[in-house]
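Please read through the structure below; I'll follow up with questions.
Here the complex is missing one protein chain, while the rest keep their positions.
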Amino acid sequence: MTSITSAQDRPVAALRTRGDNRARGGAPNHLISAGATPSETTAGTPQRNDPAGHARTVTLRIRRQDHPRSLPYWEQFRVRVSSGENVVSMLRKLRLDPVTSDGRRVGPVAFEHNCMEEVCGACAMLIDGRPRPSCSTLLSELGDLIQLEPLPKFPVVRDLMVDRARLFENLKRVRAWVRLDGAYDTHERAPRMSQKQWAADYLFSRCINCGVCAAACPQFPDGAGALEPQADGFVGPAALAQVRLLNAHPLGGYDKPDRLHAIMAEGGLSDCGNAQNCVRVCPKQIPLTSAIGELGRQTTVQVVKDLFGG
Amino acid sequence: MNKSGREVVVIGGGLGGLWATLTIAGSGHRVQLFSLFEVMRSHSACAQGGINAVLDTKGQHDNVQQHILDTLKGGSYLANQPPVKSMCEDAPGLIRTFERMGVTFSRTPEGLLDQRLFGGVKNKRTCFAGASTGQQLLAGVDQQVRRLEADGLVRKHEWWEFLGLVQDAGGVCCGIVAMDLRSLSVQTFRADAVVLASGGLGQLYAPQTTCSTNSTGAAASRVYQQGARFANAEFFQFHPTAMLGEDKTRLMSEAARGEGGRVWVPKDPTDRREPNRIPEAERYYFLEDWYPAYGNTVPRDIASRAIWRVCRELGQGIGGDDRVYLDLTHLDRDFVEARLGAILSIYRKFAGTDPVAEPMQIFPAAHYAMGGLWIDFEVDPAGGGIRPGSPRNHATNIPGLYACGECDYGYHGANRLGANSLLSASYSGRVAGEAVLSRLAGIERGADRLPDKTFDDAVHRQRTLNAELMANRGGDNAYELHQELGELMTTRVGVVRDNASLDRAAAELAELEQRAARIDLAETRPWANQTLAYARQVQDMIRLARVMAASARARDECRGAHYKPEFELPLPARRASGADDPEWQAYLERWRANNERWLKTSVAEHTPDGPRIGHEPVDLSVLPPAEPRDYR
Partner (left out) sequence: MSSIDNPHFVLRRLHSLLGVVPVGAFLAFHLWENSQSRFGAEHFNTEVVDALSGLNYLPFIEIGLIALPLAFHAFYGLAIIGSGRPEPLRYGYTRNWLYWLQRVSGVGLLLFILMHVAMTRIAGLMDPAIHADLFGHMRAALSNPWVFGVYLVGLWLAVLHLSNGLATAAISWGLTASAAAQRRFGWVCLGLGLLLGVIGTHGLIGYLIAPTTGIA
C-alpha cells in the first residue's frame, strides 16, 4: 500500500507574478476579452519548485469582538507561514492553537470561509485596511505585519464574521429575478442571444455577493454598529449590476420598467455618488460603473416615457 | 399564502435544496430553508465546467440514449437505471428552464446554447456559462427562490445547523432539530416532509479535496445514525486535475482537458528545466499513449489512477514528486481565455503563474461522493423511467425524509460522468420536490398536531450533547482530529485501496471516534462558537468515514472509482478482434462472473457496533451491461 504524502510535504507551487499585480490594480473589466491576458507574466521570474517555500513568521493584528453588543479589541498573534499560503489558510492554521504574541491562549478567531476559491463570497474582510476576499489574498502580497478587521458597513457577528443579510435584502428591493410562470419546462427553445451580448452580460453574472463593493462605497450606509441589518439607504453597486444583467435578458426585459422604478426610488441608482471605488475593489472585476452608466441611460429613457409616454 | 397549511423543511441552500424549495414553494406550500451560511455560498457555486444535456446542435447526431449509456457506463452500471434514464431525458428541459431564469449560458455565433466536449464522452453535450457554470445555475435558482421568499412562501434560516430529525413513535420524520450558529440556541421545527440536500463529504479527505469547508457529510451522517440507509459509500471520485495547496486543493476543471489540454511528464523525472524548455521528444504524454481512443479526455477515475501510477509506481512525477503537467500552452490564447477564463483566473490567483504561458501542475484530489443516502424510486412501466410525481421518488427509508443532490446516491453508480453533477443536483432537487408535493397531498394529520413531548425530547438530547462538549477538558483538538481524519482517509481509503489497509483504517477510525467523543473545544463562549459546531461535525464525519471504510472493505473488486488492484480483472493485451477472439471471450466470462457477484448496491445500516454492510440488486431494466469498458 502506497500512501499520498501530505500536502505540507510538497513544495507549494509558485508565487504571484506581475500579471496578477496588473489584474488587481489595472483595468478591471477585461477579464475575458480577447488580448487582455497579462502577456508579461512569462517575464516574471518563476519561483516554482522551491522546496524551502520561503517560510517566515508574520505578525497578525486582528480586531476582535465577542458579541455584536460588546466593544471591539485588538489581539496580536505570530504565525509561521509559507509563501504559497493565503489569509484563509493562515487563519485556519491559527485556529489550531490560538496563542497571542504575549503568550495567552485565547478562543479561536471566528471567521467565515467556505469555497476558498473566490466564488462563494464568504470570506471577505478588511486586510491591511482594504476590503478583499481573504482566500485569494496571498501572503506573498502582504508584509510581515498583517492587520485583519471585519468587513466594514455590516453588523459584526463575532470577530471577523459579519452579517451581510442587507445585500440579499437589496436584491429583493431591486426585484433581481426573472418572473417565471413556473420552474417547469415550457418546451420552447431558449431565446437566442448574440455572443457579444453574452460576453457583456456574463461579466455581471459573476457577482459572488461578497460585499466588498458595498464596504468600499462611500454611499452605502454604515450599518456596522447596528444590531439588526437595516434595509434602507443606497442599495449598492452589486444589486444595481444585477438590475443591469436581468434587464438585458430576453425574458427579464419584460419587467425592466418595474426594476427601473425600484431603483428610481430612495436608495436607488441616483444615490450613487460616482466615487467608483466599487469597480476598483471588486475581486471579480465586474464593470460595476458601466452597469451604473447603462442604468443611468435606461432610467433617463424610462422617466421620459413615464412623463410623456402617456 | 400557504395553500395547504403543511410545513416543509429543506436543509441545504445549494442547487439541490433550492430546486426542491422552488418546486415545493412554487406550488404554494410554505418551505423553511435551512443553510449553514447565507444561501448562495454553497459548494454548487464551485462547479466550473458545465451541465450535460443532449441538444444535438453540433452535428454529431448526439441522442439521449447515448447520454444514458455514457452515464451508466461511466458509473460501471452500478446506478439504478430508471432514474438515470429520466434524468437524461429531462436534461434539455432543465437547461431551457435555467435559461429562462436568466442563466448566462455561453452561445454559438448563431446565438444558440453552445456545447462543449467533456471527459468520458465523444459528443459535445455540455452546456456551460463561461467557466463558472455552477455559480450561474445557483444564482438562477437563488433568484427564483428569493422571489418566493419575497412572496412569503419561503422562510430562510441562514447560519443554522441541522442536528437531527425528529421522529414520531412510528419512526416517521415529523420535523428537525437545529442550532442557530449565532445564539447556539437549539430548536425544533415541525415539518410534514423534510428534504435533505446537504451536499457532499469531501472534507473527509481534507485538505486533499476540492470541496468547500461545508462539505462535511455531517448532516447525512446524522440521519444515517437515526436509521437512514447509506448506499455505495465506497465510491468517491478523485478529480485527476487539482492544483496543490495547503488549505485545500483547487480544482482545474475537466474542461481544461476537454478543450484540448494535454497531460504529460518529463521523460526524465530529474529534468529540472522549465516545462516550456523541454522539447516534445522528451515529454511523455502518458494518457495519449495508454488510451489512444480517448487520449486526454479519459474519464476521471482512469485519469486519476494513470497520474497516480505515473507518479507512484513509475516514479515519473515532476521532480519525482506527486505532480504532473496539465498543458494548455499549445492552444490559441484567445480561445483558451474565452472558454476557460474563470478557471484559469483561479490558477493565476492561487498559484501565481499563467497557465496559458506555462503548464499547470496538478495531482488527483477528493472531489465528489457518488455514494450517499439511499433513496427509492418508482418505475414508470410505460416509459421505463421513473414515474413523475411518485411520492416514492427520492424518499429515504425514513418516512417523510427525502434526500437530493450530492448527499443522495442516485445517479452516478460507481463513478460520475463529468458535468453530470450539476444535472443530477438540479434534477434530483426538482424530483424530490415533486415527490414531497405528492406526499403532502396524501397527509391527513399533520406534524402540527403531534404532542410537544416528541420535540422537547429532541431538543433536550441535543442540548445535552452540546453541554457535554462545552464542559470537556483535556481531550483532543477538533481541528487536529479533522487533519488526522483527512490524512487517514487519503492514505487508506483513497485512489488505490487494499484490504489490509482498510482493516487498519476501520480500527483507526473506531479509535478516532472514541477520541472525538472527548474533544476539548478550548473555548466556551455561548455566542457564535464555531468550534462547537465544528466539533460536532468532526464527530459525525468520523462516523461517516467508518461507513466509507467498511463499504470499501466489503467490496472485493474494481469498479468505477473504487480501485482494489488485488481484485482487478486485467484487460487482454489487445482490444477485442472479434467474437472468435478466445482471449477476449475468456475475459468477458470473468467480467460477467464478477458482475454476477458484485454488480450490487452496497447499503450501510447504522448499528451500535458500527456500520453493517449489505448488498442489494441494481435495477438494470434500461440497458443491461453488455460489454466492459475499454478506453484504450
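Note that the chains take the letters A and B in the order they are written out, and that residue 1 is the start of every chain.
By our rule, a residue touches a chain if its C-beta (ideal position, glycine included) is under 8 Å from a C-beta of that chain, and two chains touch if they have at least 3 such contacts.
Since the model is a prediction, treat every value here as computed from it, not as a measurement.
Engineer: Which shown chains does the chain we cannot see touch?
Structural biologist: A
Engineer: Just one of A:A55, A:V99 or A:A265 touches the chain that is missing; which is it?
Structural biologist: Counting the whole complex, the residue in contact with the absent chain is A:A265.
Engineer: Since one chain has been left out of the picture, which residues of chain A touch it in the full complex?
Structural biologist: Answer for chain A: residues 27-29, 129-130, 216, 218-219, 221-222, 233-234, 261-262, 264-266, 268-277, 279-281, 287, 289-290, 292-303, 306-307 touch the chain left out.
Note that only the chains that are shown with their structure count from here on.
Engineer: What's the distance between the Cα centroids of chain A and chain B, rounded to whole Å?
Structural biologist: Chain centroid spacing, chain A to chain B, equals 26 Å.
Engineer: Please output the residues of chain B touching chain A within their complex, sorted ascending.
Structural biologist: The contact residues of chain B facing chain A are 19, 22-23, 26, 37-43, 45-46, 90, 93-97, 99-113, 129-130, 132, 134-136, 139, 141, 143-144, 146-147, 149-150, 158, 182, 207-208, 212-214, 243-251, 272, 274, 312-313, 319, 321-323, 333-334, 337-338, 341-342, 345-346, 348-354, 356-358, 361, 430, 477, 479-480, 487, 490-492, 494-496, 498, 500-501, 522-523, 525, 527-528, 530-531.
Engineer: Across the complex, what residues on chain A touch chain B?
Structural biologist: The touching residues are 1-8, 10-17, 19-20, 23, 31-32, 34-39, 41-42, 46, 48-49, 66-67, 82, 84-86, 88-89, 92, 95-97, 105, 107-108, 110, 112-122, 135-136, 138, 140, 157-158, 161, 164-165, 168, 171-172, 175-180, 182-195, 198, 201-202, 205-209, 245-246, 249, 251-252.
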